[in-house]
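All protein chains of the complex are present and in place, except for one that has been dropped.
For chain A:
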Amino acid sequence: MLRCEAVGKRYGGGPWVLSDVDMEVAAGDVLAVVGGNGSGKSTLLRILAGLSHPTTGSVSGRPPRIGYVPDRFTVHDRISAISYLTHMGRIRGLSASAARARGHHLLERLSLVGGRNAPLRTLSKGNAQKVALAQALLVQPDLLVLDEPWSGLDASAHGVLAEFIDEVAARGGAVVFTDHREAVTETHARGAYAISDGRVTPHGGRRAGSRPATAELVLTVPPTGVTPVEVDWSVLPGVTDTARRGGEVVLRVAREHSDAVLLTALRHRWSVASLARVADERVLRGDARGTTR
């Protein structure tokens, strides 16, 4: 869908913010752009959204309906949240009543605190961020561009945001977002780009199917004291690595075989201490996010 070829960007005669960026965003993609503060993430997103023109290179295939959520949504307007959303919906071609209904629906889901009829400028940072998110979703976007969308949102809104991202992707839209925390990007994105020194490189993303995912299974002796049956784990299909740590057995299993190995372990009266997804070959026990089942 959207394609960046050799995109470079500098402001005036300043230093190059981005150089030689090649990026492709396909329908249904959820891509993260990871980088430190001031690394050019926002500039890249502004180019993707069509707000900024690349100094060199070209961007092609930008879809017509784009939702853009800026990183800071500071508003000094006296206009109320729902009235703002109604206006934005009308600008996007909805009727006034449809825009108002959609605005109410989105604010309901995001549970805006502070009143839909309160002026925008009285809203807190998090609540203003919710309004910013809602305006981007008034019509189902073909491309949703989110600049650090998690910052400022409360925990319940995090879940709603993840739902929104999944919904857009499920309807064939593409989502590109930035965050500086890799944990967040790995949870939500199906692909990732790292950005540093103006260069953008594909980065450890778990693009579906492109890399065999691995699960790390930790088995222990059950706390009830039953002695489990010893199994030669390394001969089971999908097991790539085995190790013993104290009384624990640690297994690396290909994701498609992890259920079978788990079943075998339970049948042999082993107790499951943890089951985690491992992003790459390095041992990531400390920060791996558990998907215990």
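Convention: a residue touches a chain if its C-beta (ideal position, glycine included) is under 8 Å from a C-beta of that chain, and two chains touch if they have at least 3 such contacts; residues count from 1.
In the analysis below, contacts and distances are computed from a predicted model.
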Protein name, per the UniProt record, of whichever chain is missing from view ("ABC transporter", "Mg-protoporphyrin IX chelatase", "4Fe-4S ferredoxin-type domain-containing protein" or "3-isopropylmalate dehydratase large subunit"): "ABC transporter"
Residue of A:R72, A:R199 or A:R277 in touch with the missing chain, whole complex considered: A:R72
Touch criterion as defined above, residue of A:S39, A:S52 or A:T185 at the omitted chain: A:S52
Absent-chain interface as seen on chain A, which is shown: 11, 46, 49-53, 64, 66-68, 70-79, 83, 87-88, 90-92, 132, 135-136
